[in-house]
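Missing here is one protein chain; the remaining ones are kept as they sit in the complex.
By written order: A, B, C, D and E. Residues from 1 in each chain.
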Amino acid sequence: MNPTIVYTVASLSSLGLIAAAILYVFAQKFKVYEDPRIDEVQDILPAANCGGCGYAGCRNFAEALVKADSFDGLNCPPGGSEVMEQAAAILGREAVAADPLIAVVRCGGTPDKRPLTSLYDGVSNCKIANSLYTGESDCGYGCLGLGDCVASCQFDAMHMDNESRMPVISDTNCVACGACVKACPRSIIEMRKKAKKDRKLFVSCVNRDKGAVAKKACSVACIGCSKCVKVCEYDAVKVENFLSYIDYTKCVFCRKCVTECPTNAIVEINFPPRKVRNQEAAKA
Amino acid sequence: MEYILIIIAAVFVNNIVLSQFLGICPFIGVSAKVETSVGMTGAVTFVMTIATVVTYLIQHYILNPFDIGYMQTISFILVIASLVQLVEIMLKKVSPPLYQALGIFLPLITTNCAVLGAAMLAVQFEYNLIQSIVFAIANSIGFGIALIIFAGLREHFDLLEVPAAMKGVPISFVAAGLLAMAFMGFAGIA
Amino acid sequence: MLKTFPLGGVHPPENKFSESAPTEELPVPAQVVIPISQHIGAPSDPVVKRGDIVKVGQLIAESKGFVSANIHSSVSGKVAKIDGVTDSSGYRQTAITIDAEGDEWLDSVDRSEQLTKEVKLSREDILSRCHEMGIVGLGGATFPSHVKLSVPPGKQCDTLIINGVECEPYLTSDHRLMLEKGEEMVVGISILMKALGVDKAMIGIENNKPDAIEHIKKISAAYKGISVHSLKIKYPQGAEKQLIKALLNREVPSGMLPIEVGAVVHNVGTAFAVYEAVQKNKPLIDRIVTVTGKSLANPGNYRVRIGTPVSALIDAAGGTPEDTGKIVNGGPMMGKALNKSDVPVVKGTSGIILFPASESRRVRVTPCIRCSKCITVCAMGLEPYLLMSLAERDMYDIVEANKVTDCMECGSCSYICPAGRPLLDYIRLGKSTVFSIIRERNSK
Amino acid sequence: MAKKESTLGNMLFALFVITFCASLALSMVYSLTKAPIAAAMMARTNNAIMEVIPDFDNVPSEEAYQVSIGGGDTLIFYPGRKDGELVGTAIESFTRNGFSGLIKVMVGVMPDGTIHDVMTISHAETPGLGDKIEKRKSDWTTDWFSGRDPRDFNLAIRQDGGEVDAITASTITSRAFSEAVMRAWDAYMNYKESN
Amino acid sequence: MSNLLNVSPSPHVHGKETTVNLMKGVLIALAPAFVVTVLFFGYAAIIITGVAVLSCVIFEYLIQRFILRRENSVNDLSAVVTGVLLAFCLPTNIPLWLVVLGSLVAIGMGKMTFGGLGCNPFNPALVGRVFLFLSFPVQLTSWPKPKGFLTGYLDANTGATPLGIIKENYGELPVSEIMAMDQMPGYTDMFMGRMAGSLGEIGALALLIGMLYMLWKKIITWHIPVSIIGTVIVIAGGLWLVNPSENADPLFHLLTGGLLLGAIFMATDYVTSPMSSRGMIIYGIGIGLLTMVIRRYSAYPEGVQFAILIMNSVTPLINMYIKPKRFGEEVNNG
Partner (left out) sequence: MNQLNNFTKGFIRENPVFILFLGLCPALGVTTTAINGIGMGFATTFVLIMSNIVISLIKNFIPANVRIPSFIVVIASFVTIVELTMAAFMPSLFDSLGLFIPLIVVNCLVLGRAEAFASKNNLITAVIDGLSMGLGFTLALGLLGGVRELFGDGSILGWKFIQGDGMLIFILSPGAFLALGYLIMLSNKVKK
């Protein structure tokens, strides 16, 4: 046999054996146990790292999922129940069905409803304006229209409407990550249950001033008159601090409160048209 | 003096990244943060130095005596790959944060042509053992300098309004081109 | 060589139009609105009800806790309501509205103009008198004075520094006070010295007020331990850390209070208020406010009752000029723009400036050219350009590492930036966010 | 997906089998390609020799000998003969002073000491500038070196007091190239004298 | 007028300094050097400067308008400064199309690629210049000899720059002999600008006047130019003292090549230099050091351009680790 072949085979094979042996020793010595399921779970997560789950990123959430005994309170909003079920399958657990949510903007103070009382001349940043003063109108609760929420949305689900000077949320793109809720310094944006056909019904106002004051600043402000509370048969509406709030877990979309509201502060969106008057409100 | 020349040549004149085009992938991949690039530089220095020593021994005590020089590539890379695996196993235990940060780039050191390239160049230049070690360290420094300068530049770009299409890799390449241009100034030193 | 602080600083045009206008007494308004929170610290508790009849100087809201200040009625009359009113930022806060009837003072207040030099009260009594009379710092921060005068155990104060710098452009109220009430102020200083137990007080006055320097020098010659120092004109010399550096060449460490280096700083107006409180038993119910502006008919300085609407002040100075585009409460560098002029004067109101429309818009923002001028002017040695772009991108951990918490919001950086960048806007955002992050971290 | 566990046995086995197969396969290929590679290498040298000396009928590389030129360096001489008669010697020479380091040249010297022709074997000079020393890039080497006799034509560049026009903007390369040629020529003349 | 009040965060006043004013200041500071170059190189200097400025401005406008689609900012004059400085480091006998190409590279590759004013990591004018130098070494290394006013474009006869002459002869002749060569201008000529070289680098005196103007107007601070010049003097002086027959004296290194132009106008470019004064000094020392290494040991006679570009790349790191002196940081209350 050709000596070159012998040398070659002998030297490389022994190198291979030595390498394998050394690697084995080190692998034993420096063994770190890492649950392989973490990787598997991470693989199925959407990798958006949006933080909607409440963890620092998809990997952290994967670790949390693997560690958790039950999936209670754990949810990946962008992935939705589909992803959660997959994760449950990997980990042999039961996914808790979470309601799909969607963000809504609870302010109806378009310029025609809410007179300008000053001109803001600072940087276009809601947080900065909010810490400076009430904003260009007298409502110290309403939307400042400078778009922090839009900038925070990674999913291209928001844009600033030029006419209303308020953010508009896309029913299709929003994955309910909640970034905008955190971004808004005035807590105007809320996560609500995503109803059939993207229907929404909520009090489009967060003003907690007394009725008269609120009304003076904005014509569609909630004045806390409690008419909606009285008309609701399902105990879904509450008024606190001169502000009405509709609990989406109880609301059945009967829409009686909408017509009752003297300032049109309650809006309904994506419902079939009913009466002329409501269409106007729905536009907001 | 001889060693100084080797160092200057490897770090500046024939910088392994900017003029030899070796190790570009980790150069682009790991240079996003200064901290990780420092870690990567450390890992590469370690691997490159040990690899050069081991490959030197293989070349001079196995390949040359048996006249099987054509086995250079395969035997060198086997050694390097095992070494990297070793570093990976150790790092996971010793410094999990660095392991996390270097992430998928650790295996890339294996495929970091810079490591193999330096080992093969050391053989090609017929360096002795000490020279090879100096050469390996100098090349790691050259790699590290390029990597860290770039990490600095990229962290800087993160704070600027870089055009969308240029963000990330393209701008790094253009900047690397301009830096390579500046490094041409060292031509002829050694 | 005139003394000054070494690092940074700017020199904006001074525009002290009201410099030579003697202080005028503004008539008692028909109604005053007195917010219950005019100071740093806990808001006070109202102790009167709607319909109560009050006298001038009567306590109407009591301080809640140590860091808080009493509030007194500045007029006599009937409490009309206790309710939310919009303050200078437009947000609503609780205030006591009083309809004025006549001008009936509490008997305990000594209203004579006579100078009382002798300090009879003991140290403890001075402190409790300051607390009782609602004295707060009038240099801008409205920090309750009795707190500052109570040197914490373990700390040692050796120098009282009196801040007569008035480095903000336009403002002249401290200047006028020094000229007109110099004697009283110096007595106030000796009271403060007694309260602090120090035998050295330094009055720092910028070189653009030579008459005040002369005047106070003459008066203080008769008092032991009180010296007057003229300072080079440079903003923000009035900031306490910078003033301490300029006068004592001591540097207050980052994140610490002046007492750390043995100094306490008080404004000249505070010294005067302390005089009135201690010697005359008069609560803090009025203050001097500069009303000025390029197009204003009679820029001047007015002694006004707390709670008077700003619009009344402006009317006294000749009314709002047609071209007014911005009204600022305070100095042009640190003051707050008002969105309407019917807000009340409070303890912290040092000036009202009316800017013509042509000067009321900000300059166009262009890209940062990294000229490093913002660094050069920052008296705290920060890197405003960097803090801004980091805060813009929510990178608060690096913002914190770069010492945003040291920023005193002097505005020099935004003032100087050739690219017109809103540096301080973002730095303020960064600073408040970092503070809330720190608070959260500490509470864990 | 039954992946093997990382036990010592498995690891040793797997890596052994792979290295064994790989080395076996490689050594086969090597045996097959050994001869053609050697031939290709030889052809490269022979081509260069053929370029720089006139027709010969021996195999110069078989008669090659080394001549040391001091400084520990040696040059390889390839004598070309026709009918046993020396027709020229091809000398593999080099310089380290190129713009980018090493330049290797083949210099053909006639028995009478004139240079028949020169050829660049390898270099790393700048494309478009220094690479004009390659025959296929420019005629510079032909113009200035072919058929010259260094005894009556100073083969240094003008800047150094010689008669060769340097390649535009490549003074360094040109100087180095002449140096390499002259090194071969000097070695040849020395060798001839001492033998 | 709207009777609504404006509301914005403080401060409510703004200084007079603007970007445009600063750029204007640099242009004024460059004027003396321009006069000198026109005196020695004739109207060719005017043509080249004009072409460079015009093409820089046009390229910036076009790229901003049609490729980046950003708000237009050509009127901030920074492109004009780039144009002038690019022209100032080219020889007068350069073909005009190369000037246009250099401007395209400077503005397109050096500046707009990164996002325009304020974003470029490398000095645009130098990017243009080095690109041309590496692409067209022949054209970029022939230097017209200075003649005088009314010299025609391209009709100058060429000679080597003082640094070129010295580089050619290092190791061959002792420096004293090189200095005595006919081609070599005397120190007075070097100081006034009568020597071969690129447009803007020849008049040391004029450049120094420009520096004083910028210092006076507070456009630049002393840190960068002084640390560069100081480092060069120290290193050149050291080499010279150790071996005067092989090394030129420090004054020679100071007056020749682009050192002053680079130290005063190019290294000081705000965008590409460090922000803190300590950082600026480190940066300046780096430039001085690299310049001398390249001048003395590399294949190229001149190194300022490379040195500045290399230090430009380190600027972000310097900014990251060298912070300004903070108030109340290291307290020393004596």
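In this section, contacts are C-beta pairs under 8 Å (C-beta built on N, C-alpha and C of every residue); 3 or more make two chains touch, one makes a residue touch a chain.
Predicted model, so just to flag it, every value in this text is computed and none were measured.
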For the chain that's been dropped from view, list the shown partners it touches.
-> A, B, D, E
Of B:V11, B:I24, B:L98 or B:I133, the residue that touches the missing chain is B:I24
Out of B:A81, B:L98, B:A138 or B:A151, which is the one that touches the chain we can't see?
-> B:A81
Sole touch to the unshown chain from B:Y3, B:F46 or B:Y70: residue B:Y70
On chain D, the omitted chain is touched by residues 1-7, 10-11, 14-15, 18-19, 22, 25-26, 29-30, 33, 36-37, 40-41, 43-44, 126-129
It is residues of chain B that touch the chain not shown, namely 18-25, 28-29, 70-74, 77-78, 81-82, 84-85, 89, 107-108, 110-113, 115-117, 120, 165-166, 169-174, 176-178, 180-181, 184
Logged for chain E, residues touching the omitted partner chain are 109, 131, 134-138
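Keep this in mind: only the chains that are shown with their structure count from here on.
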Chain A and chain D share contacts with B, E
Given the touch definition stated above, what is the smallest step count connecting chain A to chain C?
-> 1
Relative to chain C, largest Cα-centroid distance belongs to chain D
Of D-E and A-E, pair with higher C-beta contact tally = A-E
Chain C and chain D have mean C-alpha positions lying a whole-number Å distance apart equal to 86
Which integer distance in Å separates the CA centroid of chain B from that of chain C?
-> 60
Approximate Å spacing (C-alpha centroids) for the pair chain A, chain B | 44
Would you pick out the residues of chain B that each touch at least 2 other chains?
-> 68, 71, 74, 78, 160-161, 187-188
Multi-partner residues of chain A (each touching 2 or more other chains) | 4, 8, 11-12, 15-16, 19, 23, 27, 117-118, 121-122, 128, 132-133
If two chains touch, include that pair; go through all of them.
-> A-B, A-C, A-D, A-E, B-C, B-D, B-E, C-E, D-E
Could you pull out which chain A residues touch chain D in their complex?
-> 2, 4-5, 8-9, 11-13, 15-17, 19-21, 23-24, 27
Could you pull out which chain E residues touch chain C in their complex?
-> 1, 5-15, 17-19, 21-22, 73, 76, 78, 116-119, 221, 270-271, 273, 275-276, 319, 323-329, 331-334
In their shared complex, chain D is touched by residues of chain B numbered 68, 70-71, 74, 78, 187-188
